[in-house]
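Quick one: the structure is below, and I'll ask about it shortly.
Excluded from the complex is one protein chain; the other protein chains are retained at their positions.
Presenting chain A:
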Amino acid sequence: TSSSSSVCNDSNEKAALIDRLIDSNMIRFMLLISRQGKTRLAKWYVPFTQKEKNRILREIVAMVLARPRKLCNFLEWRDFKIVYKRYASLYFITCTDNADNELITLEIIHHFVEILDKYFGNVCELDLIFNFHQAYYILDEILISGELQETSKKSVLRVCGAQDSIVEDEEFSGKNKRQPSIRDYF
């Protein structure tokens, strides 16, 4: 987990509090894994090396895939909690703090899925396989630093739509100059 050296002007107590704050109450990472264990999306909100990421992936994927259907969607892993949900052939896996409200995290996942559904129109795994970069853009509009930034589906879709329009425009017209003013797509 990210650790920053304590702020120099603070007392030890505050420093300890800050260390606790750094990774408190947030989603550490969000993974989308297929039924066979293939990664479809991996967004990490805490810095890990590639090796650590792989190791974590292996551990968690093994745990989640092995879990029978009827059990609850929460798992304890190390000092954290894993909240996962399966949608068709995809597992959405998040890692949160132990003290967090797990049901809420489950709903965040659902929120994300609903938005993906609206965006792609009846989303399926194939959409995400070939459009993973789009999924990343969308996720960036929903979660920032592991916290939920936007609870309104419409707003998210509006912003994503605006970005896409610009991309389309630029592709189509082949413009390469920096636009000082841009038409407002709203």
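Note that contacts are C-beta pairs under 8 Å (C-beta built on N, C-alpha and C of every residue); 3 or more make two chains touch, one makes a residue touch a chain; residues count from 1.
Rule of thumb we're sticking to: contacts and distances are computed from a predicted model.
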* Any idea which of "AP-3 complex subunit delta-1", "AP-4 complex subunit epsilon", "Actin related protein 3B" or "COP9 signalosome complex subunit 3" UniProt assigns to the chain that's been left out? -> "AP-4 complex subunit epsilon"
* List the chain A residues touching the unshown chain? -> 2, 4, 7, 9-10, 14, 17-18, 21-22, 24-25, 38-39, 41-43, 45, 47, 50, 53-54, 57, 70-76, 78-79, 101-104, 106-108, 110-111, 119-120, 129-134, 136-137, 140, 144-145, 147-155, 159, 162-164, 166-168, 170-171, 175-182
